Structures are given as C-alpha cells and as structure tokens.
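Read through the structure below, which is laid out as structure tokens, and then see the notes.
Missing here: one protein chain of the complex. Every other protein chain is in place.
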Amino acid sequence: MIQGIPLEHFLIVSTIMFFIGVCGFIIRRNLITMLMAIELILNSVNINFVVFNRYLYPDQLQGQFFSLFIVGIAAAEASVAIALIINIYRKLQNIEVENVNEMKY
Amino acid sequence: MTGYTYTLFIIMIPLIMFLVTGLLGMKWKPIVSGLLGTTGMGISWVLSLVTAGSYFFGGHHAEGFQTIIPFEMKWLQFTDTLIIKMGILLDPISVMMLVVITTISFMVHLYSIGYMHGETGFARFFAFLSLFTFSMLGLVIAPNIFQMYIFWELVGVSSFLLIGFYYQKPSAVAASKKAFIVTRFADLGFLIGILILSFVTGTFDFAKLTQPGTAIFGSAASMSFLGISAMTWAMTLIFIGGAGKSAMFPLHIWLPDAMEGPTPVSALIHAATMVVAGVFLVARMFPVIHFQAPATQEIIGYVGGFTSLFAAVIAITQYDIKRVLAFSTLSQLGYMMLALGVSGYGGEEGLGYMASMFHLFTHAMFKALLFLGAGSIIHAVHSNYMYDMGGLRKYLPITHMTFLIACLTIAGVPFLSGFYSKDEILVAALEHNKLLFAIEFLVAGLTAFYMFRLYFSVFWGKDRHYHHTPHESPLVMTIPLMFLAVASIFAGYLPFTELVTSDKVGFESHMNFAVAIPSVLIGLFGIGMAWILYKKESDVPAKLAAKFGMLYTATYNKFYFDEIYLFVTKKIIFNYISRPVAWFDRHIIDAFMVGIGLTTEKISYQIKGMQSGQLQHYAFMFVAGTLALALSMIYLLM
Amino acid sequence: MNILTLLVLIPVLTMIAVLFTKDYKGARLASAIGMGIELIATVYLVLAYLAARKTGMMHEMLFTSDFIWYPSLNIHFAFGVDGIAVAMIGLTSIVIFAGIFASWELQYLTKEFFVSLILLVTAVYGFFISLDLFTMFLFYELALIPMYLLIGLWGTGPKEKSAMKLTLMLMAGSALIAVGILGLYYNSAPGGGQLTFNILEISKIKIPVAAQRFFFPFAFVGFGILGALFPFHTWSPDGHASAPTAVSMLHAGVLMKLGGYGCFRVAMFLMPQAAQEMAWIFIILTTISVVYGAFSAIWQNDLKFINAYSSVSHCGLVIFALLMMNQTAMDGAILQMISHGLMTALFFALIGMIYGRTHTRDVREMGGLMKVIPFLAVIYMIAGFASLGLPGLSGFVAEMTVFVGAFQHHDMFHRVVTVIVASSIVITAVYILRVVGLILLGPIKDAHHEHLHDAKWYEKLSTVTLVLSVAAIGIAPLWLSETIIASLKPIVEKLASIL
Partner (left out) sequence: MFYLFSGIILICSLLTITTRRILRAAVYLLCVLLATAGLYFMLNYQFMAAVQLTLYAGGIVVLIIFSILLTHHISHRFKHPDLTKLVMGISAAAIGSGLVIATILSHKFVPGTAPELPVNMTEIGNQLLSTGKNGYVLPFELISILLLAAMIAAIVVAKKEKNKNSEI
C-alpha cells in the first residue's frame, strides 16, 4: 500500500503540519485554538514516530509505543488544559491569551 | 647562684595582692585592702633590702659584680633563637631599682592609707598600686628586652588606670588618655627598635646583648637603611621608647597632665619610678648604645640637656604646685639622660653612667618626698594652687621641715644627697661636652630658684583665707615623709661608685671641687633670688612677669606644646586622616560595592519588560531560540 | 565513634532537641546544655589531640576518617584535624557557648533563633574538620544561609538591607572560592589519574604553575572577602551593626576566621608557587586594611561600627601575617585569629548588653557607665586592653608574634610594611581609649542611665568565659603556640621548598 511513496514525503507532511501548529500557537489568541495547535504538533510527531517505525525498523514496535504514550499524554494534557481554561474563563470572562498576564514581571 | 630564688616573691606578692584586692576588694571593708596591700608591699620591701644587702655586700666583688639569673622560664617561642623568657635578672642596676621601687612603693602605700581615706574606690586604688608595683618590678628585673617591653606596656596601663583614678572627672580622663597614647606612640618606637635589634642579633637576651665585644653585631655593620646604620636606627627607636616613658622633649606633654591622678600616684609613678624607666632602659642598653650607636648616644645627651633646661624654665612660671614638681621631675630626668649621653664605658670613663644611676636613686627619694609633702599640703588646704597658700609653716610643721629638706636636697646644698649625685653628673658633663655642662650648670641655678619659689610662697608669706584651719596630716602620712627625708639626707653617702658602674667593676671616686664649688654657689644664688622675690609678698614677680610679657606667657603656656599636639592630633589625625578615611570607606568603597548591587537591580528593572506575561511571545522566543541553535549547530559548527 | 563526628553530631542533636521544646525557656536551656556538652567535647578533643601528639603520632592530621560520598566525582566526607583546626574548634566552642548566654533574654521566635544559630555553628565545625575541598565548601555555604536569616529576622536597624548586603558579598566570595576549588580539582592529577578534592592528596602533588597563577587569586580573594580583606570589607560594618548580639559574636568571632583559615589551608597551602609570586599584592592590600580599618574606627560613633572596623584592622593583620609565609608569622596569624575571635566576641557581647540597657549605641550619648554598671564596664575595659595589645591578654601575644615573625623576613619590603602595620597599635589605642573615655568614664550624660542594673548571672557567665580564655592565652601562650607551630611545619616547608 505504501510502495513508491518515499519516507521523505511523510516527513515533509509532518514537518509542515508541525510548523502549522507552531504558527497557530503563536498567532491565535484563543486559548482553545492554541490547545488545538498543540494537538496538531503532537499529531505530527506521532506520524513521524510511526513512519520511522514502519520504514526503518519494521521488525520492532518502539515507534508505535511512543505514539501510544504520546496519545496518552495528549489526553492528559488536554484535560488539564481545558480545566485550566475553564477556570481562567471563570475569572476573566474570556479566554484571550493576552489577558492572562498576571504573572508578568 | 640559685640562692636568690626568693626574689621571685618580691614581684609575685604585688601581683597576688592585685588579684586579691582587685577581685575581692569590693566585698571587704576598704581598709582591709589597704592594710593587705601595704603589708604585702612591706614584705617585698624587706626582701628587696635583703637581696640588695646580700648582692652588694655579701661577697667579694673585686673583679666586678656578676649577673645572676635565679629564675627563668620559657614563655613564648618565636623562632629557634628568638625566645621570650620570663625571668629575673639581678645585676647592680636592677637590684638598685628593686630597692628604689619597693621603698617608694611601700612608703606610698603607707601614705595612701591616710591620704585616700574615705575615698570611693579605696580598694581599687590599692589594687592598681599593687599592679603598678608588680609591673615596674617586672620591668627592672627583666632578663631580656622583650620581657621588659611586656612590663613596659603593663606599666603604661597601670599608669593610665591610676591617672584616671577619678574617672568621673573629664580632665582626669583626658589626662590618662593622653598619657597612654603619647607613651604608646613612643612604645611603637621601642617595639620597632626591638624588632630591628632582634633581626640583627637574633636574640633578646640582655646577657648576650650587653656583653662588650660580643660577636652578635658582626653582621650589623653592613646593614643600613636610608644611609643610617641598622644599629643606630634600632637604638634611636628604643631611645624614643625610653623618651616617651621618661617624658623627654618632645614627648613630655603627658607628664604635667598626669598630675590629675591622686598625689601618692604622682609620687610613685610620675616622680620616682615609672618615669625613670626610660633612663633605666638606656642604662640597660648602655653598652650597645655606646659601642654600636655612638650617634644615638649623642642624641640622648642633647635631648636630655634640652629637656632639663626647657622644663626648668617652664617650672618657674607655674602656679599649680604639682605641676611645678612635674616640670622639676622632667628637668631632673633630663639630667639623668644627659649623664648617660656623656658617659664612657668602664672605670672612670663610666662616671656619667654611675652618676646617672646615682641621681636616679637620690632623685627618687627626694622627689617622692616632695610629692608626698605636696600631697600633705593639698590634703590640708584642698587646693593645688600656690596663690591659695601661704604661711603654712605654722600649721604643718612636719610637712614643712621635710619639704624644706627636700628642697635643699634638690637645690644641691652640700652634704645632702642631691649635691653628690648632681655633682657627679656635672663632672661627667664637663669632661665630655662643655656645652651640655653649661646648660646643666644654668639649670642647677634655675632648679634652686623655682624650688624655693615654691617653698617660700607655700610656707611663708601671709596667711590666706582657708575654708578651715589647715592641720597636720595623720601619722600614717607623716611617717613616710620623715623616712624619706632621712633617706634624702643620707642617700648621698652610699658608695655608688663601687656598686653601680657601667662595667660592673667599682672604682674610686673623688670630689671635683672645681665643679662642686661653683655649682653650690649657683644653687645658693637661686635660693637667694627666691628669698628676695617670694619670702615676703611683693609685686616684684608680677612686674618681672609683665616685663617679659610674651616670653612669660609663652613659658606659662608651656611654649604651646599642648596646643601643637592638639592641633596635630585633633586637626590632622582626626579631621584630615580619620574623617576622610571613614568618609572614603562609606562613600567610595562601600558605595562601589552597593553600586554593583544597584546596577544589577537597575539592569534587571530595565529588562524585566521582556517578561511580559504574553505566552505567545515566550513561545516565539522559544521557537526562535531553538531554530537559531539548530541553525548554528548545523551550518556554523559542522 | 570518631570524636570529630561527635562534634558535628552534638549540635545537630541539639537542634532537634530545641525543635521539641515548648517555650523560649526550654529552647535556651536546651541550647545551653547542648553547647555545654559541645564545649566539654571540645576540651576532650584538645586533650586527646595533645595526648596523641605526645605519644608521637606524627601524621599531619589526626582522628581522620573518610567516607566516600559521591564516587563518580571522588567526593568524600574526609575528616581530620591538626593543631590549627583544633585551636579553631576550641575558639568556636567557647564563642558559641558564650553566645548562647549572651542571647539568653531573646524572646522573639526563640526556637527558630537558636536552631539557626546552632545550624550556623554546625557548619563552622564541619568546615574546620573537613579535609575535602568539596565538603569544606559545602559547609562554608551552609554557614552563610542561616546568617541571612539571623540578621534579617532578629537584627536591628536596617537589618534586611544589611543582611542582603552581607549575604550577597559573601556569596560573591563563595562563587570565587568555587572557581578556585574546581580549578584545584581539575588540576589535581596533572599526570593523569583520579581527580581528587582531598586537601592532603592535593598537597602532595604539584599543581601546574600556570593553573596556580590563574586560580590562586580566585581562592584567595574568595576567602579574603570573608576575612574582610580591603576593599571587600564593607559588609562587615553594616552586617555587624545590624546583627543581633550572638550573631555578631559568632560572625566576627568565628566566621571571619573561616576566611583566614581558608586563605592559608586552601589557597596558600595548595598553591604555594602562586602564593609566593602574588603575595606582594595582597600584602599591600592587607597593610592598607590594617591601617585603614584602624583610622576608620577613630571616626565612628556607633559602638558596633567601631568594633567592626577594628575587626577589619585585626583580621587584616591575620592575612598579612599569613602572607609573610614564615613559621613565626603564620603562628602569629593563627594566634591572632583566636585572640581576635575571643575578644571581638567579648566586645560584641558587651555592646549587646550595654545596648540592652541604654538603648543606644551612639558613644556620644553615653558616659560614666563605670559608675552604674561597674561589672560590664570593667569587662569592657579588659576587652579594650586586649584589643590594643596589653601584655597578659591574648592580643599582645598574637600581635607580637606577627610583628616579630614578619620582621624576620629577609626582604626589605616586608620589613618596611611590618613597621607600617605595627604602627596600627597606636591608632588602636587611640580609638579604644576614645570609646572607653566616652562611654565608661567621665560624668553620666543621660539621667536615665543612672538606674541601670548591672550584669545578670548569665551575662556574667558569658563574659567571664571569654575573659578567662583571653587571659589564659595571654598569660600562658606557649602550649598553644607550640601546638600551632608543630602543625604549621608541613605547610611552611611546602611554602619554603619552592623558593
């Protein structure tokens, strides 16, 4: 099914996706959108792991496992992040990231 | 040779008395401390006399007296050769000093029981007296120069404590401080002198240092600093130490002020014992000074001569009787120094040395007598000033008689002890230095004049208005007066030339009438002048004073030396050194250190804006930083 | 159990005991007992040390023990003492014992105070017994932190600022020390092999001279800051002025000695070539320190400032003497450390007690205290005399040993600076007598002062302990001096061997 598709293509896709995530994280104001951007980043890393596993070490499962763990971490991170966001929302009545600057200086 | 081990007790008894009365004195009745101290001192005195008797007269001394070290223990070791030992050294001058110190000290103790009666701090006074006596004894019996320095300092401190005995009186506090600091300054010279000496010779021991012809100075000749040889430096500096203690010009300023202390203290410390420590030191180092640093000996002679003249002139104008006596002491100390300055070494040549020690001995007796007499007068009229006194001979007969004897002695009237010792000095001076002889000859007349000025205005003249009729002091005070009067008369008959000489070998002495007769005459002339001017109240002195005008004022103000010193210390040291240093420390060095802190704070204040709280800025920075790192790793370092 | 371990263990146990006390009375009692036991242990140590030396144990260090702590960097807990360390431990025990009694009346957060104080002392003990540079440094750092709390919480005046200044400057010093120590560590095996922090092992090899030249100033200045080396002394007046009594005592009395001790044990002992080469710079600095500190003290009006500047002067003398690098002068330096430690602790204790009564430290506002508080006044005078070098008290012995030792140097430059330094004894007399004259003698200036009460029993205990120690050293210095000299031999030989 993957014959003919070079490894590099996968990697390029995941790279672009990663940096779209980074870009999103930097430019969006909304905390939830930023969270989504993080999901994008994690997802692109996942792809890399899996692809490396498939192409370079097909006889092992490390890549998959790491992806699994990342998924787990992503889930944990999302839940905590959303809890925080809701708390921030309660305090500030919005979730604009610029307003969350109590800890400056 | 260990027969003298008991001499240890001479110095240990005062120490024990100091500790006992100092620590427990508060708990007893004051008189207990007084009696205890006096008894202890009495025992020391008797022991000293026994020592002197057996040392001087207990054997055959045709080839000279031996130096005996009956006790010595290691106290501190610096290097293999530089060891401080604590010990006792007996030789003619130290035995003589033992006698002088214990005698005067015992008399002063006895006298103080009466004089200090009822004062607060009676016990303290006796404790300090014991401390002083201990230190002074330790000084004279020191077998090495470092022990001498140790006790030298202790003497300074006990003098400080005793001058400042009336510690609630600001003038006493100031005087004690001045005395301590001036002598401390001189002690610095002494210390540096010791350092140089020990560096050159590698020893502290007098036994090695003062041996004539010793080889330890072998390397000294080649050493010099600023063109002056090391030994001259060392000896001059040590002499400065001695000059400080003996209040030689220009370090004399503390002695007149030291009269703020109780009068017995003045008698003990500032007339008879401590102030002669400087003379003793020079005498102790005499062989070294004479052979290794002749230039220093010249200096000593001139300083002594100048001081004696200078002090005698000032003494004429003073009204405080204790100050007159203080300047008189200065003048007499000048004599002793001068005698050492003009002395040679060995036999007849060493006449000056012998004369100096002789004069030291007689002077201790009559000057202590004068001070104790003055104390008796002050005790009676409650004033220090001559213009508050007059006609006292009726009220204070014993004091009057003894005081007269002392005045006659110091004036050099024949057949009293002062005559003999002063005469020897004049002879020695004449043989070596005519100029110094002339000075001393003049001073002899001045001495007679100012002493009898004092005597006549106090005991003669018309009665003053007294608060209550002056009465003679109690027996406990007059006994020391009488004893010392007897000593003053007869001390001159001791065969000093056979006992205390520069090379420890006795020689025959003979009267030099060519010197003796003129000196007696000038003394009598001085007395006569005083008789004319002060026997009866008259306005001649005032007229004379007015005639001399400026000169008189300058003399009365002691040639403004106090002011000069005050200017130097207050203005220059305090204002122009200390204050800028303190300011510099706070405002430059500290400010610099604080400045480092403040700069850090400022910078952090400036850059804290970077910590904007904007998460996305941080994220960007993070990414940018990572990229920059990656770029540099890949393209720059590879 | 090794006696040295015990020395560190007792304070730790005391701290725990203090934590379990109920009120300030319990806390101070526990501390007093603990430090009393510590003092006894120290006396035992001294006796055991002397006995061991007498039986002919010629090792450089005695009572050594060695635990590996962190093998991969070869860090050990290596303990051991020589005569110098024993002397310093003795000093520490006496000062802390007196210090506990000097803060007997403290009632604000007493428990915390004593815990911090004892923690500080523990670190000091640890420092003196360490043979391993790393643990030495560790204890050094450990001593600085409680100091901040002690000054910042229990001090007077601008205490936070002073505490900050003191801690930051000393921390800067310790940063320099850290560089020096690491430099030693990485050069401790020039021929290849296992790197080591052990002082004795490093002292046996020759650190490359280039490395010595580079790292010597770091280590020396670092320790010198704590030893109040000009111009890094300015933490001392502020810190001491703000610190509570016991802390001033301990700090000036013991902690500043860590500086001097470190200077010679680490910097000079391990890097002798560089020490020989650079000594002249530091000799000039310390000469300035001695004279300058004394002159500054003349102009101060705060008792603690006077004493702090006096400490600058006296501690300058310590480093000055160390740099002379001969046996007598170094012996004098150690004696001066001990002597200054005792008498400055005595001074600060007395200043604390006087301040507790008059509520002022300004010398111009006091007068005639001799009349109302004779006991304290007499002790103050004795302390003053010790400070200006009166024979029979420890200051004299120390100063004379320094001067004589320094003057034995073959070089003219050294002898000239010795003379300059010796002149400080006059200036010292000036400021000591100024203070004594102003506050103790003369008429009473403030009517409120007429009804002050004299020392309580604990104050007497505290001061008399110190006075007796000062007098004991002053009267019979020989055994102490010989113990120190015996321990100095290897150091002096090492310094001399490279000339």
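As written, the chains take the letters A, B and C, and residue 1 is the first residue of each chain.
We adopt the following convention: a residue touches a chain if its C-beta (ideal position, glycine included) is under 8 Å from a C-beta of that chain, and two chains touch if they have at least 3 such contacts.
Just so it is clear, the model here is predicted, and its values are computed rather than measured.
Peer 1: Which displayed chains make contact with the chain that has been left out?
Peer 2: Even though it is not drawn, that chain still touches A, B.
Peer 1: For the full complex, which residue in B:F9, B:W28, B:F507 or B:F620 touches the chain that was left out?
Peer 2: That would be B:F620, which touches the missing chain.
Peer 1: In the complete complex, which positions of chain B touch the hidden chain?
Peer 2: 616, 620, 623-624, 627, 630-631, 634
Peer 1: Quickly run down the residues of chain A that touch the omitted chain.
Peer 2: Counting over the whole complex, chain A touches the hidden chain at residues 1-2, 5, 7-13, 15-30, 32-33, 35-37, 39-40, 43, 46-47, 50-51, 54-62, 64-65, 67-69, 71-80, 82-87, 89-90, 93, 95.
The working rule: only the chains that are shown with their structure count from here on.
Peer 1: How many Å are there between the centre of chain B and the centre of chain C, using C-alpha atoms for each centre?
Peer 2: 37
Peer 1: Nearest whole angstrom, what separates the Cα centre of chain A from the Cα centre of chain B?
Peer 2: Centre separation, chain A to chain B: 94 Å.
Peer 1: Please report how many Å separate the Cα centroid of chain A from that of chain C, as a whole number.
Peer 2: Result: the chain centres lie 59 Å from each other.
Peer 1: Give every residue of chain B touching chain A within the complex, in rising order.
Peer 2: Per the stated touch rule, the residues are 608, 611-616, 619-620, 623.
Peer 1: Show me the residue ranges of chain A that touch chain B in the complex, using the header's touch definition.
Peer 2: 22, 25-27, 34, 97-98, 100-105
Peer 1: Within the complex, which stretch of chain C touches chain B?
Peer 2: 164-165, 168-169, 230-235, 237-238, 292, 295-296, 298-300, 309, 327-328, 368, 370-371, 385, 388-392, 396-397, 400-401, 403-405, 407-408, 412, 415, 418-419, 422-423, 425-426, 429-430, 433-434, 437, 440-444, 476-478, 481-482, 485
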